[in-house]
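The other protein chains are all here in position, but one chain of the complex has been omitted.
The block that comes next holds chain A.
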């Protein structure tokens, strides 16, 4: 490296550039120069190559794209001399990542360096693999690296690198380290005298035990030995003490490894460990030197974690709480932060609530700290320690803080305040106060769930209704109020405003006026709520108020021709209804009580916590296999098939198809957790209004109440039963069902075709949004008239179809964009009710729109260290569901992997140690859930490919269930071909009832399949 003047000159030049522009010019010039030289191999001496490659790294570090020369960097790895080889290794590991194809070219050279005799080359190769080695390396190099690690002839220098290199390979592929032979070797490694090798080996151990603590149980006493050795400061060379403390990092690692063992059985080991821990707990003093202080407290906090994990005797626990109590009141910010963090963890493992409560005022002080890191920890702790006794104080504090909190914290803050208010409300009027204050102070951050919930409470508690109404009325006096406040007060006053009738300013007509003042300020989705309120106010007006009636009717008249179909429909219907006298009263009677259910807010918060608040302890707690998985449901999910199907099947001699139809999941929601809340809050709230709607009406807010809990989908499904029941007078071209299923897996194609018209579809999906375009092409030389296209959306989709022209001219194609928004997880599908006239014939078809669940999935490939923590973090039902699926279409594993990938559930190859298993991941998007990580594991039986065990886990119970069913459908049915046997099968059976045989008979594919 000496004498690389060119490099220094270049760095100086860049430094001397006056501005960014000049720098870019200088860099571009250099890149041009390098590029030219690389092209001219002849003049490129190894020295020059080395210099240029360093320059490239420097340019890369400055933030410029270096999109060439990677090959040159990689090729230096095979240089025979150290100086070039070293540059090749270092630059390659900075410029490329494990997924880069060029790396594959280097595998052989790297392996030769690892198994070769040159120690320096071994070190370079181990470092590269340790830093950027991917799966390819794991598969081919692990045994060689293991050999180096345990070799007695290698210097510690090589062995410590081998230990961490092996750790990397293990992370990339846990199978790379074979447990059987390795556990004993690992235990021996922990007897190592050299602390460098021991530190590296302990890191390796932490990874190994976190994956399988049983196999490495012999390492447990060794970890305790290491701690004893360090704690007593025996046999620790001076160079391994840091500010007088025997390697704090090794102490931390050893204690971390111990936290992955569930318990310590052996009494003498336990005793020895507790002695060490006791010494750490008692013997750590605050000293002046910052570094020494940090190092000793690093050890102390790890010891605290270990004590909590071991659930030590009471005395030691109270020592810990006392220490933490001290820490949360110190000025030193780092220690205070860690004090708050560990106190929150402590809440999860032991019963120390009462002691922690003594520190409440101290914790609240931290909620006002200028440092956001501390405020976040304080918020978490306050949330965790809240109960009935202190809820009022804590929630008041949170509300106060809400006004000053930064935007990034407000949503979490308001959600937490809402949950605490709900969980621990001493009286319900206080709860109503809190929520209204929340909406008032941070309306933008109050999700719909929160106001839905308060409406539920008010509806279900008669005593609360007058209070809520008068509160809502008070807020309306404010000059500017948030739209959510308009919604909730309009709703409450519509229902219960009449209870205030005797109070000043609360007559029906006054309520109307004050609400109507808000109308110009609100957005379209709120208008329907106001219309309902107006109708209710009008009905409640006692004695009838002709003035009010005039005003309200004027509003209804105004909106009668509104472009928004929801508003228009309400306006028209309320207007007609209000003329009906007593019938009006019946229809607009008070909303019935809501069925009791678990708060969706609490569910939501749990999800938030699962991703954001994974403390080591919690993670470890979740690693207990017993609660990580649900035992399989051995029953086929839906019992006997509906009788109507039997005649169709009777001719079939194919046992597989019988099995298929037997286990077809059509309409079975029986095994859903009865605790699962209906996600359909909105339709619950507005549900009874559906009475006004004409049968088959479209509004997704107007389906009947969702009925029994846990069956959120059937109601919507029944609205679109007759999918293939058609009175067509034309011969179809192609099979509609097949076309639909093909479109479920791709984004453009033909949806429908007959001799007169072809309907094509093209879709783009992003997150929970979709944009489809329907292309309707008239194949004839005469026009198609009375063209109508109406969308029947299921409750979970918001669909907006641009108007379709009444006539399609001859040989012309019209396009009609369709906007789709996914509101929540569901397998239901939208249906396009399409009809046109050709001559005197009316042709109509009901076509399923391929806006299926999988369209809202985005492929995502995880590595093992990303996958497993997430997998463990999802604990048990209803978030994680497992099921044995029988009657699976037999597929070879690669085919099954392709199938999964085709519907955007990405297979993560090699993550599962068992080659017969597949694990997969994806992200689901919907408006209510946001982006949710979904994980799945399929365990196949090589002896019987028709059955498998499937486990699906996501952060949302409904999603877990829907996704599981969705995948099941994919596995059981054949994507193409004889699907007519199971008419509603496929990605999204829209029907909750079996189609009638008559409908099937219309489908030529069905008849054919029936004959087979």
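Going forward, contacts are C-beta pairs under 8 Å (C-beta built on N, C-alpha and C of every residue); 3 or more make two chains touch, one makes a residue touch a chain; residues count from 1.
Definition applied: contacts and distances are computed from a predicted model.
Protein name for the hidden chain, per its UniProt entry and selected from "V-type proton ATPase subunit D", "AP-2 complex subunit sigma", "PRELI/MSF1 domain containing protein" or "RNA polymerase II transcription factor B subunit 3": "AP-2 complex subunit sigma".
Considering A:256, A:441 or A:827, the position touching the chain not shown turns out to be A:256 (whole complex). Per the touch definition above, the residue from A:373, A:389 or A:914 contacting the chain not shown is A:373. In the complete assembly, the contact with the undisplayed chain comes from A:127, out of A:127, A:217 or A:946. Only one of A:301, A:836 or A:924 touches the absent chain when the whole complex is considered: A:301. Contact with the chain that does not appear here is found for just one residue of A:167, A:751 or A:829, A:167.
Residues of chain A in touch with the missing chain: 1-2, 7-8, 11, 15, 54, 57-58, 61-63, 65, 82-83, 86-87, 90, 94, 97-99, 120, 126-127, 130-132, 134, 157, 160-161, 164-165, 167-168, 171, 195-196, 199-200, 203, 237, 239-240, 242, 247-250, 252, 256, 291, 294-295, 297-298, 301-302, 333-334, 336-338, 370-374, 376, 611-612, 614-616, 619, 865.
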